[in-house]
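One chain of protein is taken out of this complex; the other chains stay put.
To keep things simple, chains are lettered A and B as they appear, and every chain counts its residues starting from 1.
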Amino acid sequence: MIGEWVILWTDALIFLLLLFSTAFGIYAARKEHLRGPWRLVVRSRVGVSTLVILSFYVIVGLLDSVHFYPLVNSVEKGGAQTQSAEVISLFDHLVTPLRERQEKTYSAPLATHLYAKENIELPNGEVIRDYPRLEFGGAHLTMPEVEWSEDILRLSAMGVIKGLLVSIVITNILIMLLAARWNGTYGDAAKLLITGKTVIPWRTALITLMFVILILFWSIELSSHYHILGTDKVGEDVFYQALKSIRTGLLIGTLTTLVMLPAAILLGIMAGYYRGWVDDLIQYVYTTLNSIPGVLLIAAAILMLQIYMSNHADEFNSLVERADLRLLFLCIILGVTSWTGLCRLLRGEAMKLREVDYVQAAVAFGVGHFQIIVRHILPNVLHIVLITVVLDFSGLVLAEAVLSYVNIGVDPTMNSWGNMINSARLEMAREPVVWWSLLASMIFMFVLVLSANLFSDVVRDAFDPRLRSSR
Amino acid sequence: MSDILLNVKKLETWLGDGERPVRAVDGVDLKIRKGETFALLGESGCGKSITALSLMRLLPPSGRIKGGQVLLGDTSLLDLPEYAMREERGGRMAMIFQEPMTSLNPVLTIGQQIGEAVKIREEADSSSLRQRIIELLDSVGIPDPERRASEYPHQLSGGMKQRVMIAMALAGRPELLIADEPTTALDVTIQAQVLSLLKALQKQTGMAILLITHDLGVVAEVADRVAVMYAGQIIELAGCEHFFRKPQHPYSQKLFKSLPDSKKRAQRLAVINGTVPALNQVFTACRFIDRCHRAFEACEQAPEWTQLESDEGVRCHLAGRADQWLREAPAEEPDHLAGQAEGMASLLEVKGLKVHFPIHKGVFKRTVGYVKAVDGVSLAISPGKTLALVGESGCGKTTVGKGILQLIKPTAGSVSFASDELTQLSGSALRNRRSELQIIFQDPVASMNPRMLVGDIIEEGMKAQKIVRNSEQRRSRVAELLEQVGLPSDAASRYPHEFSGGQRQRICIARALAVDPKLIICDEPTSALDVSVQAQILNLLKSLQSSRGLAYLFITHNISVVAYLADEVAVMYLGRIVERGAVDQLLASPRHPYTQALLSAVPVADPNLKRKVIRLEGDMPSPANPPAGCHFHPRCPVVMDQCRLACPELLEQSDGRHVSCFRVEKGL
Partner (left out) sequence: MIAYIIRRALYAIPILLGVNILTFVLFFVVNSPDDMARMHLGMKRVTPEAIETWKAERGYDKPLLFNESSQGVDQFTDTIFFQKSLKLFQFDFGSSDSDRDIGYDISQRMWPSLAIAIPVLIVGLMVNITYALLIAFFRATYIDIWSVVLCVVMMSISGLFYIIGGQYLVSKLLHLVPISGYDTGFSAVKFLILPVLIGVVGGIGAGTRWYRTLFLEEINRDYVRTARAKGLSEVVVLFRHVLKNAMIPILTGVVVVLPLLFMGSLITESFFGIPGLGSYTIDAISRQDFAIVRAMVFLGSVLYILGLLLTDISYTLVDPRVRLS
């Protein structure tokens, strides 16, 4: 089934980021000043429930970041397996039915008929204008008008039951694990958990997880026979598009910060610590970059990239690769426009820290500049970096939608919420309105951004004691 | 009973919610009479400020009053609705706070802020309002009140701001003034001004003052009666004179013994071991039991209040027992160092040290002037000796310390240490010398990287100086050092925030000792600490000096610490040293008018010792724009014409001390 693996640039970076975060996690686990705040995060109810939701997004995004050429049964070579020319991801592979069941054009969510009337040739040769049946959506029904609602109910019930079963299994596994960890009995652990008296709010986490699982199974059941969020102009499943867009959103939100972090940290600390001409130069650079309105700088850079790409079209192996490079470039240029804020923050903080007694004491010991920066300045600004990264994430996800709308975002062929909105917008004038693409992307984006915002609030409160006390 | 103005009964205030709230005030009873000054004395964290805020009902959001009664006259304050309570606040009772710097609104003028308080109380049109504002400013001794009324807080000095706060409090003609550490943030000479102002105002208006303080000297100076607070409770109540003559509670007794002064030079100071217990628990035993040298079985039960005389009392099982004042066996160790290392060559010699910070102005940021933080300071320290550098805030004493260490590059002058000229060294040559000079800072919180383990903090210097290369040896040396400063060796694997202020200062000392210095610059190492903890640190510094032959440059504003610790004293004023000499000589008979005024302004913990305070008018001028001639002349009570023209040299006198004053030069 799986042919040659493909590692796109953004795939590599996202796994590098994953590696970094894991390494940082291990480092943080051994440092009390970093572990303490995280402990506060996982002890907050908002913290754990948003974490559950965010990890669902992250899992989809990661699955969607493993690419390969699938093997297909080629007709010409007599059924022998050959490598397809099209790159797909592990996620695509898992949801193959969703990906492959294309209709002709628009159809409403859970519909059995197309959204537009067509000429249909009846078996008796007569041609009428009516809504034709969908090729896949509800195709198993013989009399959709009669059977439809019953079928939907049946599938929903199936989904809910399966979801509940899985949730119960997970709950039991958790209780057993907790009981083993506390050296208690199963009953005690269950009681603590159900009454919500555990230090980490497991109950909240489980309830959120149950919601996610229920929705997941419900949509699996329904989408096996219907397009639960309808289809778009070319008949592609909107649910599939919305899911595929998760990767784009996450990448923009995380890779941008990954790209800008080294520059922001290095330059910010250097400017604040060394002062003098170093400071002047760095300040000049970031004031200059900052003074160009962000959208225009992005527009200019993306336009230039477009020209470059169309003039050098032969350098790219596939459309996917090309779209991927454009995404990477977008991240870089977004990073260039957004590093200045963090840089300025760090400069101010480093300026304060270099006068602090413990840095002065280190100087009095004859400790070198590099050592002072690494040992005294950097660890004491790390929380600012972390807070900024988390806070920036949701803004970047929202920015992607706007940029794609202006056509200076990700490649038009790439699945992204911005592109979904952009294409749906044109259909708003249609009567009756085609609303599902728009609503689907909005809901997927809203859930991610809201979780990220709530999560970042928790993180900020945990890491910035000054703000915590002002509550 | 009609002369009781404020009657507090069983006041209880808790901070924070959750399962273990902090019982900051735990059953406090107080009676304040009309027109008296009542001092509430206690160390930090004992609940004295929270008591005051509870009386005003101005608690922070996390605090709430759990029980008790507060009667102001006949009014039960805790039962008043909020709008009626506002009438009392700033009306019959007013309050001033510790930090005059932050307690005034930066964007409103002084006049507006006082006027606001006036307007609530009395009908006033704009001219009579202005009249009243000026009157109030005048009554707190602010010169040129018309002009000051239209100025903003940042244009005023700290002492002036505190006067404005007092004027604001007076606006409602209060019967009770609550003063929460009103002089702690101020210099001694300014403190003397503010205290005498409070006294004078009290005489004029007949208001009562509830003075909250940690300073026994201030209490002796102004209080009529004293209540000692410990861990949320009043543990002793007495008339001021009686209290200073015969403190009843073991805590009070120890507090007096831990005060440093010249008479205790040859001995160790008494210390109160341990720290104040956490207040988020319910006590069954006496709260002081773990730290009390007189604790016995009965103390496992919390002692009740014992009424002694009419309105004196103590919360102790020993009260009234025959052995209440049992003398403690003197556990003082003899001073090893006396007479040692006399007449040796100087370890550190500073000549004409100047540190000027440029002031940039104009389009191209040209240098238009200098802040002359240090303007020609010369001093010398012999091995194993202590030189105290004394001065008020802003006189440049900390800058001298940093200038010597080359943490700030001096503008001019020489710093020769063990025959090396430090100002000429740079890069690695300077880095190599750094092990011999070390520094201890004032703020025990800021002086350690919160992200590092204590062990790593202490090791840092050894690594940088490559003193011990082997990590195994380094670790054992850390343990050794921790033991020397009186900390358990497992402290190395903990973080700084797990330690109390005094313990942190010990870690800082261990860190400095790690590189085997010959001289340690101690920059106000005890001024952020409570008296009992201060004693521990002073003891430690003294014993380290005798065992290791360390020399100290002790930068401080606290004269009693100087008297206890120093061999020599240098008094600094506005970037210059005005007088230098042996400690007993200088403290006994100061020559320079500034030294005389400074010493006279220091409150002494003895109400019978009525000394004459030489009041200095005004504030220290800015070092950016020092007065011509002698820097002290605008405030000098005995100024001569000559002083306005030229600056006197620091000349050696016949008795071996150095004074910079024309009057002394002429033998007047």
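Everything that follows uses one rule, which is that a residue touches a chain if its C-beta (ideal position, glycine included) is under 8 Å from a C-beta of that chain, and two chains touch if they have at least 3 such contacts.
Nothing here was measured: the structure is a model prediction, and the numbers come from that model.
Colleague: May I ask which residue of A:W5, A:F20 or A:F446 touches the chain that does not appear here?
Modeller: Considering the complete complex, A:F446 is the one touching the chain left out.
Colleague: Kindly state which of the options A:S149, A:T288 or A:N317 is in contact with the chain not pictured.
Modeller: Result: among the candidates, A:T288 touches the missing chain.
Colleague: Just name the one of A:I161, A:L319, A:V374 or A:V406 that touches the chain not displayed here.
Modeller: From the options A:I161, A:L319, A:V374 or A:V406, the contact with the absent chain belongs to A:V406.
Colleague: Where does chain B touch the missing chain, residue by residue?
Modeller: The list for chain B reads 56, 58, 61, 83, 86-91, 94-95, 97, 99, 102-108, 116-117, 120, 152, 154-155, 165, 168-169, 171-172, 361-365.
Colleague: What residues on chain A make contact with the chain left out of this view?
Modeller: 284-285, 287-293, 295-297, 299-301, 303-304, 306-308, 310-311, 394, 398, 401-402, 405-408, 421, 425, 428, 433, 438, 442, 445-446, 449-450, 453-454, 457, 470-471
The rule is simple: only the chains that are shown with their structure count from here on.
Colleague: Which residues of chain A touch chain B once you look at their complex with the stated criterion?
Modeller: Residues of chain A touching chain B: 31-33, 356-358, 360-368, 371, 375-376, 379-380.
Colleague: Write out the stretch or stretches of chain B touching chain A in their complex.
Modeller: Residue positions touching the partner: 402, 405, 407, 430-432, 434-435, 437-439, 441, 443, 446-452, 457, 460-461, 464-465, 495, 508, 511, 515.
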